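For this view, one protein chain was removed and the others were kept in their places.
So, chain A:
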Amino acid sequence: MVTTTAENEVLTSTSAVTGLPQKRYYRQRAHSNPIADHCFDYPARPEDVDWRSLYPSIRADQEVSFADIGCGYGGFLVTLGELFPEKISIGMEIRVKVSDYVLDRITALRQKSSGTGAYQNIACLRTNAMKYLPNYFRKGQLEKMFFLYPDPHFKRAKHKWRIINQALLSEYAYVLRKGGLVYTMTDVEDLHNWIVTHMDEHPLYERLDEEEANTDPITPKLYQSSEEGAKVVRNKGDHFLAIFRRL
């Protein structure tokens, strides 16, 4: 794989030890107003997306099937790419610096694995998933969606910024195929209850029972592989898991 000048520039700001970008250069505040106008380039429709610019080796018959909504610093996204080498996964992140970190991280990983061609199946988009999912994905395209440690937006006035709400569940159901799965994880019990209530009441979702949820091979990865998840484990917090099937 030929590295471009841009990739070389990135690599000089990486740690000499790991060869990966250092998070301290990419710190950004956790909260963002998803309803405000941000500066995004977004496609008018899925047909207009140049997927090759995100996945240089993507084949014509391949398309994105897993989406990590609010992928943060990309820990889980990387794990997803390793667990499912044949699937194309995407991370969506609204914050400028954080999405840039993930892009740099993926570039560095690809470079390091240029012999095996690994990590060609993950990419990060800086976008507002609450508004633009139908712009990127056609009806029923996605097989799995992940909402891991979403911003709880504690104040009641900010509840409408929560990534799971009734109106948005219909939009997520549109891009998810029948039988597709939604994975939610949080350490905030109030938010977990909010999510479960809304999804239980939405006619297009049914919750997986505990046995089904625990036998999914992805489930153990949800706890540790995202940066937020690891932080919760370090601080001995609680994990609240809910997995739903799109009917």
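Assorted remarks:
Operating definition for what follows: a contact is a pair of C-beta atoms (placed from the backbone, for glycine too) under 8 Å apart; a residue touches a chain by one contact, two chains touch by 3 or more; residues count from 1.
Definition applied: contacts and distances are computed from a predicted model.
Per the UniProt record, the chain missing from the shown structure is "tRNA (guanine-N(7)-)-methyltransferase non-catalytic subunit wuho", taken from the list "tRNA (guanine-N(7)-)-methyltransferase non-catalytic subunit wuho", "Dolichyl-phosphate-mannose--protein mannosyltransferase", "Large ribosomal subunit protein mL44" or "Protein YIPF".
For the options A:Thr18, A:Ser57 or A:Ser170, the residue in contact with the chain missing from this view is A:Ser170.
Only one of A:Arg27, A:Arg52 or A:His159 touches the chain withheld from this view, namely A:His159. Touching residues on chain A toward the chain that is not drawn are 9-10, 12-13, 25, 34-35, 37-39, 44-46, 96-97, 100, 126, 130-132, 134-135, 139, 156-157, 159-160, 165-171, 173-174, 194, 197-198, 201-204.
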